[in-house]
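The other protein chains are all here in position, but one chain of the complex has been omitted.
The block that comes next holds chain A.
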């Protein structure tokens, strides 16, 4: 039943090289490496000759540093030491700053001052639920209309519900079209209109209730704010709608980012469906941190069985306690006598039990620190070492099987989605070289290390 993703790999370089690709949006649940993917794509595209800006939402400090920028801000900064003929710029969305700029650009001076000093506005713009999504859309629209970059790569906010940023314009629209806003702006006017009698009772109860609930002063703040924003709302909405259409247009490509774990791929499947429902162009799935093995031909079972037989052989003769030199172990296997095994062999067993029965170690602290101390120098024999290597391999193969299984469940559900698998790096990304390595792995569309 499994679908082989190698048959339909995502060609990242073709996507980045195509001059018609103008916007790439990376979306996915939290913790899957979305921002890192966006940065790596940006670097790769720049080094392949494009003029790129990466809009990140909330990058880890280290990631900003990896691009040689100590603190990203609301203005695109050029990243140094990019090879090739292209350019890479990076910025981080500053919600409050972006909101302020809109106000300053679209309201006259007095009005702008009134809005900026309104306490309700100050809370709203500092980033409560939803603001980040509106502002990300707004910033994307701004970057696109400046037309200084031929490729914009956008990282999306870690939304509480998957695609909040797509809903932002609609939600704003329904709020602006709603009766509430008119009520807040001019309670008397709405209440006095003919044909509104049915609502009258609710209305007066409501203004009363709102006033009581929020306290009169907050209600006044809200009303002042809404009144001051009144003239700007139309433009707000028009721009949000335009950005929404921009996302649907050819030239935009969505990449859903996930890691090969059940929850992340479940979210990814949801993203794929949601993008389709909104007619958003999906380029494919980036599957981060996929493990491979150069010895995939050796199954977990065989590796474990071999490890056990080596360990048995190792513990049988318990006389030759002196001879625990590693060099001695190079002698034909099975002849080697090693008595220091008691300590180490126990360590081996703990490892084996953990991995085979997924049982918790007695004390995790202990599992980190209960390394044999006295015997370390002379302790491990080649048998033990090899058994350890085999156990490590067995664990890797089980991880591989699990990852493959979760991935296959996704591809069975969405066989149409092209997949790029990114082999896991053992460490974290610290610099441009790290991002470059991820870019290389992204572009390796074949089945990579699994072969």
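Observations, loosely collected:
Definition applied: contacts are C-beta pairs under 8 Å (C-beta built on N, C-alpha and C of every residue); 3 or more make two chains touch, one makes a residue touch a chain; residues count from 1.
Just so we're on the same page, contacts and distances are computed from a predicted model.
Per the UniProt record, the chain missing from the shown structure is "Putative ATPase", taken from the list "Secreted protein", "Putative ATPase", "ABC-2 type transport system ATP-binding protein" or "Amino acid/amide ABC transporter membrane protein 1, HAAT family". Among the residues A:218, A:413 or A:437, only A:218 touches the chain that is left out of the figure. Among A:56, A:243, A:384 or A:411, only A:384 touches the chain left out of the display.
Of the listed positions A:22, A:274, A:396 or A:441, the one in contact with the omitted chain in the full complex is A:396.
In the full complex, chain A contacts the hidden chain through residues 29-32, 58, 60-63, 119-120, 123-124, 127-131, 158, 160-161, 171, 174-175, 178-181, 183, 199, 201-203, 205-206, 209-210, 212-218, 221-222, 259, 261-264, 266, 293-295, 298, 302, 306-307, 309-310, 313, 326, 329-330, 332-334, 344, 347, 350-351, 354-365, 367-368, 371-372, 375-377, 379-380, 382-386, 388-393, 395-396, 398, 402, 426-428.
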